[in-house]
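Contents: one structure, followed by commentary.
All protein chains but one are shown in place.
Note that the chains take the letters A, B, C and D in the order they are written out, and that residue 1 is the start of every chain.
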Amino acid sequence: MRAISRSMIIAAVILVLIVVLGFYLVLKPGAPAPVITPTPVTTPTTPQTPITPTPTPTPVTPIVSKKDVLRVAIGIDLDTIDPHGQTTTVVFNVVRHVYETLVWYDEKGNVIPWLAERWEISPDGLTYTFYLRKGVKFHDGAEFDAYAVKANVDRWTDPTVRVPLRGQLPIKGAEVVDKYTVKIYFKEPYAPALRAIASYLLIASPKVIEKFGNQTITEAIGTGPYKFVSWEKGKKVVLEANEGYWGEKPYIKRIEWLIIPDATTRVAALLAKDVDFAYNLPPTDIDRVKTAGFQAVTPLSNRIIFIAILPKGPLADPKVRQALNYAVDKQAIIDYVLYGLGVDTNAPLPSHFFGYARMTPYDYNVEKARKLLAEAGYPQGFKVVLLHPTGRYLQDKQVAEAVQAYLSKIGVQVELRTMDWPSFVKEVTKPLEEKTYDMVLLGWGPLVADAHFTLHGQFHSKQAPPKGLAAAHYSNPEVDSLLEQAAREVDEAKRRELYRRAIEIIWQDAPWIFLYVQKWFYGSAANLKGFMVYIDGEQIFFHKAYFD
Amino acid sequence: MSELLKVEALKVYYRLPQGVVRAVDEVSFSLERGEVLGIAGESGSGKSTLAMALAGLLRPPAVIESGRIIFDGLDLTKLGEGEWRKLRGRRIAVIFQDPGTYLNPVYTSGFQVAEVYEAHRGGRASRYVELVKDLYRKVKMADPERRVHSYPHQMSGGMKQRVLISMAIAEKPDLIIADEPTSALDVTIQAEIVELLKELKSETGSSIIFITHDLALLLEIADRIMIMYAGKMAELGRSSEIRDNPLHPYTRGLLSVLKPERKQKLASIPGSIPSLIDPPKGCRFHPRCPMAMPECSRVEPRTVKVNGRTVSCLLYEG
Amino acid sequence: MEAVVRLIDVRKYFPAGAGILGFGRKYARAVDGVSLDVYGGEVLALVGESGSGKSTLGKIVAGLLEPDGGKVLYRGEDLFRILGRRDVRHKIQAVFQNPDSSLNPRLTVFDTLSEAIKARNPKLGNSHLLEEIVKLLKVMGLSEDHLVKYPGELSGGEKQRIAIARALAVEPEILVADEIVSSVDVSVRAHILNLLMDLKEMYKLTMIFITHDMGLVWAVADRIAIMYTGKIVEEGPVEEVFKDPLHPYTKMLLTSSPSAKLVGAYVDEKFKARGEPPSPIDPPKGCKFVTRCPIATKECWTQEPPLKPVSANRKAACLKI
Amino acid sequence: MSLLNYTVYRLAQGFITFLGAFLLIFLFVRLLPGDPARLIAGPEALEEDIQRIRAHLGLDRPLYEQFITYMASLLRGDLGTSIKYGTPVLEEILARLPYTLALAFVAEALAVSVAVPLGVLAALKPRSLVSQLVSVLAVVGASLPVFWTGLMLIFIFSVELRLLPSSGAESPKHIILPSATLAFFLVGNLARITRAAVMESLSSNHVVTARAKGLSFNKILVRHVLRNSLIPILTVASVQLGALLGGAVVTETVFAWPGIGSLLIDSLFFRDYPLAQGVIMFTVGAFILINIVTDILYALVDPRVREILWKAA
Partner (left out) sequence: MTKRIKEAKRKRLLEVWEAFKANKVALAALCIVAIVIILTPIGSRIAPHDPYDFNLARARQPPSGEHVLGTDELGRDILSRLLVGAKYTVGISVVSIVIGASLGTLLGLISGYKGGLWDSLIQRVNDVLLAFPTILLAIALVAFKGPGVSSLILAIAVSSMPVYVRLVRAAVLQVVVEDYVAAAKLLGLSSWRIMLRHVLPNVMSPVIVQATYHMGLAILIASALGFLGLGVPPPTPEWGSMIGTGKVYLFSAPHIVVFPGLFISVTIIAFNVLGDGLRDALDPRARAMLRRF
């Protein structure tokens, strides 16, 4: 039996060519692979106003949505709908349409009243008294009052309940003053307290809390504009407008959150109009989304991306670390690798954070870098290992490759080591002496836009692995003390100053290669209006959204 | 007796990339009604190819190159597959050598026999169970009631051969071609099967072409015997003539092996069977022939009649 | 004459079908209590139809299969105890039926033969080795040209001759020849058999000649032992058994066999073949041949006849004698 | 030996294999570097929070102790609680199972229904265009990465033509593209096997017998060729099905199909030990079961195999 004949290979070759060319032709963008014009980014000098690409217009006539159902594509499945078990931004995003918090942010990032109409802070900074909004009802009909708040606080502090981020909101307990007044006590003065309450303390119905006790809550009952309808694992989550909402009623009746793990498929789903809004699209497709007539929403995130430099070998010398900073063309990486989806911040934290202070930039300057290296005694360069995750941050692998290439130009030979996320985290949390790499590409994006969470988490010596994830193992007693003071300081102006001083020291020490703050890329149907981009750029709220 | 089959100068060739294999080369003979013709030959003599040609079962790369096969006035070499289908199983039946592989392992034996009726009488095979049981009785199958439901692997070689024989005689064909029907069987079973064939022949009046490498067996059952060597007919004659007075040196050699003297050297034919792609020039047997003459390597012997007997050997020409 | 090999009540059972996890397993009794002496220098024909156990018995004698019961004695010693010794191992060799299976298709004739010669004489130098091989080939009637050939390039007869040469290369005392010509074309058979007989003289071989072909037995064997369903039913000198068989099965065999007929053996239409041999898994209680025997009586169904001497050199296992 | 006995025997044997695999799975999964507690809390979390979670999950105890606890709960029929979801593992698997089953069976059915006719045609006309098409399909289908084919189909049928939904699992329409993607990968191999099996059957002696009987071509083809070719086709199809039941990871990811495969990847990348163990145990179990079922099917198709298998047992 001769399975194959001469004409077969011809057929095979033709078929392969057709398939491949088919790919090429079908997928070829309008202009083939254009060199992208970088999005001009002006580096703000003051704390940046959060970006809201589609500002909510003040409606002249009452808004009526042209479509009742909104379909949103997200990349990961929910892990839990327990209000106190939340850890993941996207999941927070979904459930926060159902649960609300005592206070919230306005579009500029200021804390504003929400379920609490006003509040008082005791001079010692330990007691917060909240005066609650009246007439608010949970979706199950239970009334929102001080008892409900206390039930939630009690659950938050109950050690038998799995509350992963309890430490981020270090409260001691709550006390009911009267039906609509509640006091929340902190263990110690905590400057970001209000922001943390706004971010973490989701209020669930006391009936549900009673029903589930210290078990994982699997019924999402809150006070929010949308009611929880269903959650099909790995497939979708459905929310429905809460007709009895205390605030402005949502225009869209139903939101379906579709779980589509693959980013390219999310692009396809958007282009095919299977969804109206898609989260976290690959930067590579930004032109395609735009040219196809969709909105490209690209808000700034809370996440700063950097390469932490371990203080060992040649890298223990600050001059060397500065040299590395001068050797990398951040703007080029932002423009070409990130397709403009990043912002150079010139500080170890995003510019819109409370406590931000702008430093003199490390410009791209190969000569200067070489000189510094020579001064430090390494004119020929040296070899280092760079650890990086893959698929965790926008273009992370490509960014690592680009850094590798830049450093090679000043004689620093970089060996890249890729890891899947859990192994990567495990590697980063090892103590310094066990680490077999010299640098690590990492992103840091606290939920709360406050300098404390970035600086304390990354530069306080007590946060060095294995205890924390301060990846650079940075240790400077002065910085430690400044950060500790700032964490307790209630006066905002004083706090700002403390952070500025800390930032200056860190910037000079250069424990990182400071890269950029990442932007997100969402795609939206052209006629979807009124959605609100949360201050961190990672959450989108649809309760005022409508189809035009 | 009348003539049932006449084969004239039949040539069956295999056209392979390596060359042309002349498996059957200018073979002619005839067969009377009710006669048993034995065809004897070793491997590569072309006897099985001849059988397949007679049953219209040749498959590429084997083709009938030339010659005619006249069966009851019909030239079989000119038949299409549709006409063959009507003929096979009804007028011409075949019994194969290795009953194991010639039965489909996944069906009961009875069903496979009944398929013959289905093919020629229509309807579903299951209708013919009783007829199959009758056939099984006729072929002396032990326990026919049970055996119609047995799968081939549950039967012994002898039983399987009886199944194949049942198929062959189901429609009382004019011609049964038995291609080494007993070679895979033990002698006692072989004796029984041969006995059975004889009985069935006298009952149905079918003619039988009995093909085997076992000349001793043919001497017992065949009326006439054709000896084949390397695609050619060597000799054709009555069984007793072949046994007592073989003409062709090859036949003589064969017989001397069959009738050894006790504890004496056997008379042997030196050498081995030639390749059919590139057979020896002249007489194909000459390299092994003890009586070869110089011209044997040049001249191809014609088939000649000697005292009413047929032989292809230069010894008998001129 | 001295018995080189003695088989004493040898048994070999093969598992056939099974219950759950090995419980209630059934066995096919391939060899079921065979006692037999093989004398030095003789050709003993072991005859039987398929399933009679003759090949299994041959493998046991060759030391390839260990029996489940009974003893195989080689010159008075337990064969399977001393088989580990090379000199003993080489004393008994075998050649088998299928020429296509007898030679390793990946080795040239030279490789095959040199391996055998080296097995016997590991220290042999290369030039001597070649000499030995060529010598062996000459004996086999083959030429040096065959050395560079692979089995695929040889005819069936040539392959069998190489297989015989391989067996003889270690200078055996006993040769088990299991149907060695039954797959070879008739015209080639004579040549191999002649060769075998010459070699027997040349090497002073004792031979166990396993076959189903009565004509061959007549041509080469001194003594014959006839097997049926794992047992020997008759044993004796070839001429006597051919002319005057004792056991009804022997009679049936001779009557059925066209080649026996040609050499003028016993024929009796009364013993015309009928029936089939019983299953070795579930044989009849008494005489195994009872299902086909034309002269069987009632006691044959219940009583198993032992193989007993009938005359000085003949034995048979039949109640009717 | 009866079918029942045989089945019991095979199940017992399969169970032993399963136990071996089980131990291996436990070790492999637990020894993966990574700390689920930190993964739950996120990199920005505080050490104290992480330690609390670790203790909560019992991950601070020695490995053998975790194993014993796990075994004990298994014996009670409890597959444990997912670390990520905080819900019973069994529940998570059962939620995804229908999707995996649907995709696997539809894809395999699609592949078989295309491949078998193609293979038969190719075998009947070995030099024809169809035969060559089969060869081409076999190599091309099996050599294009699945995500390529998948994304290509999405862009043609969803984005450009708007005929079919791009992703998700909401209606029967949604299964078309993912199953076509898988089938495209499977079809070639299956067709090639079919062709070889049919050619082998065609050249077997019992087909000559069937012709000698005077049976019609169609009857010969169906009864004596196809029926006898079933075993190799069954083998390949069942191996493919077994692999699909383990989750077609890439296809599921590309098409956002909520099956077992993406659950496995998720749980592994989250170091959700109980869930990963549960999913893999299911996968391995399905693989072993499929093998057993296939062998039993063989026995039903071919009476010879029945006897051989039972003897082997």
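The definition used in the following text is that a residue touches a chain if its C-beta (ideal position, glycine included) is under 8 Å from a C-beta of that chain, and two chains touch if they have at least 3 such contacts.
Treat the numbers as computed from the prediction; the structure is a model and nothing was measured.
Q: Which of D:Pro36, D:Gly214 or D:Gly246 touches the chain that is not shown?
A: D:Gly246
Q: Decide which residue listed in C:Ala167, C:Met197 or C:Cys318 touches the omitted chain of the complex.
A: Touches the omitted chain: C:Ala167.
Q: Could you tell me which of C:Leu7, C:Ala30, C:Ile60 or C:Ile92 touches the chain that is not displayed?
A: Checking the options C:Leu7, C:Ala30, C:Ile60 or C:Ile92, the one contacting the hidden chain is C:Ile92.
Q: Spell out the interface residues on chain A facing the chain that's missing from view.
A: 1-6, 8-9, 12, 16, 20, 23-24, 27-29, 32-33, 35, 263-264, 267, 282, 284-285, 287-288, 329, 332-333, 335-337, 390-391, 397-398, 400-402, 404-405, 416-420, 422-423
Q: Of the residues in chain C, which ones touch the absent chain?
A: 59, 62-64, 86, 89-90, 92-94, 96-98, 101-108, 110-112, 115-116, 119, 126, 130, 144, 147-150, 152-153, 163, 166-167, 170
Q: Going by the touch rule given at the top, which residues of chain D touch the chain that is not shown?
A: Touching the chain left out of view, chain D contributes residues 16-18, 20-21, 24-25, 28-29, 31-34, 138-140, 142-148, 151, 155, 246, 249-250, 264-265, 268, 276, 280, 283-284, 287-288.
One rule holds in what follows: only the chains that are shown with their structure count from here on.
Q: Find me the chain with the mean Cα position closest to the mean of all the protein Cα atoms on display.
A: Taking the mean of C-alpha atoms per chain, the most central one is D.
Q: Between chain B and chain D, what's the gap in Å when you average each chain's C-alpha atoms?
A: Result: the chain centres lie 52 Å from each other.
Q: Express in whole angstrom the distance between the two chain centres, defined as the mean CA positions of chain A and chain C.
A: Roughly 86 Å separates the two chain centres.
Q: Got the chain D residues that touch at least 2 other chains?
A: none
Q: So which stretches of chain B touch two or more other chains?
A: If we look for residues of chain B contacting two or more partner chains, we find none.
Q: For the complex, which residues does chain B have touching chain D?
A: 55, 57, 81, 85-90, 93-94, 96, 98, 101-107, 112, 115-116, 118-120, 151, 153-154, 164, 167
Q: Give every residue of chain D touching chain B within the complex, in rising order.
A: 204-206, 208-217, 219, 223-224, 227-228, 301-304, 307
Q: Applying the document's contact rule, which stretches of chain A touch chain D when the two form their complex?
A: 1, 3-5, 7-8, 11-12, 15-16, 19, 22-23, 26-27, 77, 79-80, 82, 85, 87-88, 159, 162, 164-168, 216, 218, 232-236, 258-262, 264-265, 268-269, 271-274, 420-423, 425-429, 442, 444-447, 453, 457, 463, 467-469
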